[in-house]
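Inspection log for the structure reproduced underneath, given as C-alpha cells.
What you see is the complex with one protein chain gone and the rest in place.
Chain nomenclature is as follows: A, B, C and D, assigned in order of appearance, with residue numbering initiated at 1 for each chain independently.
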Amino acid sequence: MGNVKKSPWLLHYDGSSCNGCDIEVLASLTPIYDAERFGVINTGDPLQADIFLVTGGINHQCQGVVKQLYDQMPNPKVVVAVGICACTGGIFKETYNILGGVDTTIPVDVYVPGCAARPQAIIDGIVKGIDLFQRRSDERDRLIKEAKKNGKVTDEVMAEIDARINQIKVDPSVKAPEDAGKIKEIPTGGSEE
Amino acid sequence: MSYKKTSFLEFASESMKNLFSKPVTTTYPLEPAVYPERSRGHVEIDIDQCISCGLCSRSCPPGALTVSMPNGTWTINRFDCIQCGYCVEKCPKKCLKMVPGYQTPEPSKAEETFKISEEILKQRAEAKAKAMELAKQKAAEAAKAKAAAAAKAAEAEKTAPAEAKPEA
Amino acid sequence: MISLETVVPFLICFPVIVAVLMFITRNSKVRAIFAYVGAVAIIAAVGFLLVDWVTNGCQPVALFVETETINHVILVAEIVLMFVVTFLCFKYKKYWISILSIVPTCMIAYVDLRGPKLEEMHHVYLDHLSILMCVIVGLIGSMIAIYAVGYMDGYHKHHTEFKDRTYYFLTVLFLFLGAMFGFVTSSNLLWIDFFWELTSVCSFLLIGYTRTDEAINNSFRALWMNLFGGTALAVGIVYAAYVAGTTDLQTLVALGVLKQPAAVLPIAMIAFAALTKASQLPFSTWLVGAMVAPTPSSALLHSATMVKAGIYILFRLAPGMSGTETGLMVSLVGGFTFFIMSIFAVEQTDGKKVLAFSTLSNLGLMTACAGVGVPATVWAGVFLMVFHAVSKSLLFQDIGATENSLHTRNIEDFGGLLHRLPKLASCMFIGIVGMFLAPFGMLFSKWATLKSVIDSKNIILVLLICFGSATTTLYWSKWLGKLIQNPSEDKEVKDVTKTGEYISLYIHTAIMIAVTILIPTASLIYVNPLVTELFGTSTDVMSKSVLYTMVAMLILAFLVPFLAYLFTKNQPTKVDLTYMNGVNSGDNKGFVNAFGETTKMELGNYYFDDTIKTGKMMKYAQIALAVWIVVMTAMAIVKGGAF
Amino acid sequence: MNTNYIRIIAVLAYVILAPILGAFFDGLDRKISARMQRRVGPPITQPLHDLKKLFAKENVNVNKAQSFLILSYLVGTLIAGALFFSGGDMLMSIFLFSTSTMFLYFTCMVATSPYSTVGANRELLQALAYEPAELLTAVGFYLAVGSFKSLDIVSGKWSAILFLPGFFVAFVFILTIKMRKSPFDESTSHHPHQELIKGITSDLGARNYAIYTLTEYYENMYMLGVVALFFVNSNPWSYLGAVVAIFVLYFLEILIDNSSARVKSGLMIKQAWWVTFIAAGLNLLILMLIK
Partner (left out) sequence: MGKRSVIPFGPQHPVLPEPIHLDLVVEDEKIVEAIPSIGFVHRGLEGLVTKKDFNQMTYIVERTCGICSFGHGMGYVETIEDIMKVEVPDRAKYLRTIWFEMSRIHSHLLWLGLMADAFGFENLFYQAWRIREKVLDMIEMTTGGRVIFSVNKVGGVIKDITPEMQAKILDDLKEVEAETKRIATTFLNDYSVKSRLCGVGILTKQQMIDLGCTGPFARASGLNNDIRLRGYEAYKDLDLEPCISTDGDCYARCDVRIQEIFQSIDLIRQACAKIPAGDIAVPVKGNPNGEAFVRLEQPRGEAVYYVKANGTPHIDRFRLRTPTFANLMGLCEMLKNTELADVGILAVTIDPCISCTER
C-alpha cells in the first residue's frame, strides 16, 4: 500500500557516546546536509518514530532505556547504529562499564561506521534504513491482507506479523551511493606525515 | 545592566535574505562528496609492502587489526576502526595510508582481509630461504674464518702472545 | 378544587410546619420519613400550583388584597426575628451587627403602623417569573432536602469532631424553603422585606452550623452583609412609601419605567440590596465564607436558590433600571464580578471553593443581564439562572457525596475519579460539562447573553464577558481533565453514597439533559412570555438557525464520541508505555529516578497561585467596586432629582 | 433553495478540500521555512507522504480511550468548521471548536503521562490566550454586519475589514497561537526541540498523530476562512483579495515563525490579552460610537 519511504522519522538516542557522533547526527540535519530533503524529521517521540538512530555503546544504565524506546516504536521500524561505539563498543568496548555495541540490546539493521561517523555516512545509513523500512512496510501490509482473508485480525496475529517483518534484512543489492569521495581542490600542501 | 538595545523580529531581515539566496545544501548523495586531501576516511594498505610485523595490530587502540604472519594476511574490521591513524604512524614499512572516503554503512560488520599475494609470499619465502642460506653460508664462512683466525691466532700467539686479546 | 389562593399559603406555611416537626423529632429514622414526605408534598404542591396556574391561562394573578391580619402577623414575626438576631449577636459579642437588624425592623414597623395611608394593593403576585422561581425552589429544594438526610448521616460519620445536630440543620433548611416561597410570591415590599430577612437569617444559621471559630466568623460576615442589604432595602421601602406612595413592587417598577424621579432611589436601594444577596462585589466574601457549611446548604442556599433571590429581584427591577445609572451600576458590578471571580476560581484547589467562585461568577453574569435590562438580556439571564441552578445544585451535592467517600474535596485528589467512583464522577462530569460546553444550555445562554449585550452596546460588558469566558473554560476544563486521568494511586474507594443522595443526583442529571434538549420549546412557551410580561414587548432571541446549531451540538457531544468509540473499539492496537523519556519503571505508574528507585507518577493541574493572589486582589476589587457603587448610586439619586 | 445548494457545496468543499489545502499550506510552510534557513527542504508534497506513512503504521495507544477521543476531536472540528462554512453562526462555531478542543485535551489527559499533561495544561493556557480575541472577532462581525452568520457576512456590501481593522489585528495575533507557531508554540511545536518535546502530541501513536494532523489542517483552514471573511463581500473580486490576503498572512506567519524564539506561556497570555484588549477594544469602542 503506502509509499512510506518518503517520510522516515528519526528517533535519536545517545547511548554512551562521546558526543562526537551525536553532534554529527545533528549536523546531518543542518543546512549543509539537510536530511529533511528525504522527508526526515527528527522527532523526539518514540511513539511516532520510524528509524531509531543510536549513537554510542551500551552501558548498564542506558540499556533499559534503549530497549524501552525500541519497544515503544510502532512497527514497521528500523534500527541504525551510528558510529563505531554503536557498532561494536569501539574504543570503549574493553572498559568495565560498556557492554558493547547496540546489537547487544536490540537488533540492529544498519551499521554506520566512523569515529565520528560523518554526516554523509549517516545520510547513507538512513537511506539504507529507509529502503528496509519500505520493504518491511510492504511486507506488513501484505501479511495483514493475507491475515484478513483468513479471518479476524487480532492483536496476537498482529504481533506475529510484526515479529516476522522485523526479520527482514537489508537487501545487499541496495548500494549506498558510491563514496569514492573526490578530493577537494583546495590548497593543502599535501600530507606530510 | 549591560543589555543591548531591544528590537523586534531582528532576524526577519536575515530570513528574507536567506529566502532569496541559494540554499547551501549539498546535493549528496546525488553527487559524491568532496573531501580535503587529509580527510581521515579509512585505512588503506599496500599489502604487498606489508611484512606482517604486527606492530600496527599491537598499537591499534580498539584492536581493529589482526595480522597473521604465517598466512600473510592483514585483516581490518572497519566497524571497529576509529580512524585514529596510529597504525599509519607505527608501520615501519609505511605501507599503511589514511585516505579520504569513509567506509559505507552495511547491514553486517564484516571484516576485510588482505592477503599478501602468493607470488610475493613465494618470493619472500625464497628470499627468506636465500637469506637463510646466505646466513648459513655466512655463518659457515664466519666459522671458517673464525677457525682460520683462531689458527692464525694460535700461530701468532706463539710468535707474539701480547696481541691475542681483541679476537677472543 | 385547590385554588391558587390556598396553594400559595400552603407553600409558605407547610415547610415551616415540617421545620417544626424536624426540630421536635429526635429520632433520625422518623425524621427522615418526615423529611421525605415533606419534600414530596412540596413538589406536589408546586405541581398543583403550576397546573392550576396553567389552566388559568398562564396569566399573571394578583392575590390577597385585604390582608390586615396577615400584615400584623408578619410584622410580629419580623420583630421576633430581630430579637433572635440581636440575641445571637450579643451572645457572640458582635454587638454592632444587631443595629443592622434593629434599625430596619423599626423603620419597617413604623411604616407599617404609622406610615402614610397607602392605596389598596395586592400582596401576592404570580406571573411567569415567580412561578418559575417556585418551581426551581420547590424542585431543587425538596430534592436537596432528601439528599441532605443521607448526606448528614455520612457527614457526621466522617466529621466526628462536630456535634450531630442534623435535626437543627433540617429545621432551618425547611424553614428556609418556606421563606423562599414567600419571597418569590410576594409583591408587597413589606412582605418581601420580612422574607428577605428570614432567608438571611437561615443562611446565617446554616453557615454557623459546625460552630467552629471559622464557621462563626463566616456566618456573622454573611449576616452583616445581608443585613446591610436589608437595611438598604428598608430605606428604599420607607422612601417608596413616603415619596412614591406605594410599597408594591410592580407599581414601583412601573414608575421606574416611566422614569419617575420618585422611583429612582427605591429602585437603586432595592437593587443594591439585591447585589448583597446575590453576593456581588464588594459583598462576595460572604458567599465564599459560606462554604464552611455542610454541602446541602451550599447547594440550596448559596448557589441554587437563595442567592438567586437577588437575581430574581433584579429581573423584576430590570425594566425600571434599563438605561439608568442604577442599571449601569448593576450591570458593571455584575460584569466585573463575572470576570474577576472566574479568575479567582482558577486558583482554587478546593472543589467547593471552585464551585463557590464559579457561582459568584455566574451570578455576576446574570446580574449583568438584569442590569442591562433589555428583553434579550433578561431572556438570556433567565436561562442562565435555570441552568445554573440545576447544574450547581448537582455539582454541590455531588462534591459533598464525593467528599464523604473520598474524605477530601481537593480537586487534585480527584485523579481518575471516573474509574474510582464511576457513578459520582459521571454525574460530576455532566454537571461540569453543563456549565460551559456545547451542547448544554449554559453555553447557549452565554451565546444569547453576548448577543444581547452587544445589541445593548455595552462595550465594557462585552469585553468582560469575552475575557471572563476564557477563564471560565480554563478552570472547568482543568477539573474535567483531572477526572479522566488514570493516576497511579488506583486505590479502592468505597462509595458510601446513600440511595437518597443518588436519587437526587440522578434526577438533577436527568433534568439537566432534559432542559437542554427542551431549550427551544421552553423559550417559546415560557421564557418569551415571561419577558413579555416584564417588559411589555417580546423578543425572539432564538431563531431557527440556532436550532440547527443545537442539533449539530447534540450530535457533536453525544453521537460523535459514541460512534467513534464503536468505530475504534475493534481496531487492532498495541497498548504502549507512555512517553517518559525512556525511563518508565516498567509501567506507566512511575519512572526510574535519580537514585535508581521508582518515583511514583504525580500529575498536577495549574493553579497560578503566583499570579493570582485571590486575597489581595479581592480586597482591591472590593474597594474599587464599593467606590463605583457609591458614585453611581449618588449619581442616580442626583440625576433622578430625588433631592 | 439556491443558498441551500451553496451551503451544501461549501460544506462538501470544506470536508474534502481542507485537508488537501491544509497539507498544501503545510508543505509550503516547510519549503519556505527551509529556504529561509538556507536549506533545500522537503518536497512540497511532504505532508501528504507523512500522513500516508503515519496511517500505514501500527496503531499504538497508551490508553485505549485515546483512539476514540482523538477521532471525536477530528469529527468535532469537522462539524464546527462545517457549521461555519455552511454560512452558519460564527459564535456558535467558535463554541463548537472549543468543545472539540476539549476532546483533544481529554485525549492528552487520559494518557496520564507527564509530557502530555503539561502539554494539555499548556493547551488550556493557549485557549485562555486566544479565546477572548476569537469571541471578540465574532462580536466585531456582528457589529459590522449585524449578524453572526458567515453567510450574511459574505453577502455584505463592504468588506468587514473596513470596519474591523482592530479586530483583524487581534485575530492575526492569535492566529500564531492557534497555528502553534513560534513564538507561541507552547503546547506542542512542529520542531520537537522544546522543553515539552512533543507536548500534547507526546503520547499519540503514529496513527493518532495522523488524525491529529488532519484535524489541525481542518482547524487551520477554518482560521484562514475567518481571515477570508474579513475581506470578502458581495463583489466577486473580493474573493481574489481574500486569497491574496491569506497568502500574505500565511507568509507573514512563516516569517515570524522563523524569526522569533518561543516565549514563555505567561508572556504569551499577557501579550495576547493586551493586544486583544487594546486593538479589539478600541475598534469596538469606535464601532459602537459610530453605529
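As a working rule, contacts are C-beta pairs under 8 Å (C-beta built on N, C-alpha and C of every residue); 3 or more make two chains touch, one makes a residue touch a chain.
Every value quoted in this text rests on a predicted model; they were computed, and no experiment measured them.
Remark: the absent chain touches shown chains A, B, C, D in the intact complex. Interface note: of B:9, B:110, B:135 or B:149, the residue touching the hidden chain in the full complex is B:9. For the chain missing from the display, the contacting residue among A:4, A:35, A:65 or A:153 is A:65, taking the whole complex into account. The missing chain, though absent from the display, is touched by one residue of C:349, C:426 or C:532; that residue is C:349.
Hidden from this view is one chain, which touches subunit B at 1-11, 14-15, 18, 24, 35-36, 38-40, 59, 61, 82-86, 89, 98.
Although one chain is hidden here, its contacts on subunit C can still be listed: residues 349, 408, 410, 412-413, 580-583, 591, 593-595, 599-610. In the full complex, the hidden chain is touched by subunit D at residues 33, 36-39, 114-115, 117-118, 182-183, 185, 189, 191-195, 197, 258-265, 267.
What we mean here is this: only the chains that are shown with their structure count from here on.
For the pair subunit B and subunit C, the distance between mean C-alpha positions equals 90 Å.
Centre-to-centre separation of subunit B and subunit D, using mean CA positions: 63 Å. Separating the CA-averaged centres of subunit A and subunit D is a span of 35 Å. Subunit A has residues 31, 34, 37, 45, 47, 72, 74, 158 in contact with two or more other chains.
In subunit B, the residues touching two or more other chains are 23-25.
Listed in rising order, the residues of subunit D touching subunit B in the complex are 32, 34-41, 255-256, 258-260. Subunit D makes touch with subunit C in their complex at residues 58-65, 67-69, 71-72, 75-76, 79-80, 82-83, 88-89, 91-92, 95-96, 98-100, 102-103, 105-106, 109-117, 120-121, 124-125, 127-129, 131-132, 135-136, 139, 142-143, 148-149, 197-198, 202-203, 205, 266, 273, 277, 281, 284-285, 288, 291. Residues 30, 34, 37-43, 46, 49-50, 52-60, 62, 192-193, 197-198, 201-206, 209 of subunit D are the ones touching subunit A in the complex.
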